[in-house]
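Omission of a single protein chain aside, the complex is shown with its protein chains in their original locations.
On to chain A.
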Amino acid sequence: MENFTPVASAVGGMLIGLAAALLWLGLGRIAGISGIVGGILPIRRKETAWRAAFLAGLLAAPLLLGAVAGYSTPAPVLKSMDLLVVAGLLVGFGTRLGSGCTSGHGVCGIARLSPRSLIATGVFMATAAATVFLVRHVIGA
């Protein structure tokens, strides 16, 4: 528990909530990252302009914090490239199949009291915790 950061995490969370509120009040769109990225890919280009602008803002954030606050990006934990590919495929395919990720279901959906999002969030949190348990405490990687 030596890295417990409740204040920074809550403040960061409030910024995420603010961004979601801004996008809904301004554009009437849900700030779900998997939907925003999935909708911009060449094979199904939908509502491209605002999605591109949102992603540009998202990607500008680390550059801005790097320039003004000396932020540097933490390194990936998983070292195996094969497993990174597997994990990426699971996240990409899974979020599209389930119509959302941590932002779309976990923040926006729960804030809207969507039963679908409550179920999805419970399932992906439980599966993720079970995966970590399996990897760290059963397989012992």
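Everything below uses one rule, namely that a contact is a pair of C-beta atoms (placed from the backbone, for glycine too) under 8 Å apart; a residue touches a chain by one contact, two chains touch by 3 or more; residues count from 1.
The criterion applied here is as follows: contacts and distances are computed from a predicted model.
Novice: Just by its UniProt name, which of "Heme lyase CcmF/NrfE family subunit", "Branched-chain amino acid transport system permease protein", "Transporter" or "Sulfotransferase family protein" is the chain not shown in this complex?
Specialist: Listed in its UniProt record, the absent chain's protein name reads "Transporter".
Novice: On chain A, what residues meet the omitted chain?
Specialist: 1, 3-31, 33-34, 37-38, 41, 43-44, 49-51, 53-65, 71-79, 81, 83-99, 101-103, 105-112, 114-116, 119-121, 123-133, 135-137
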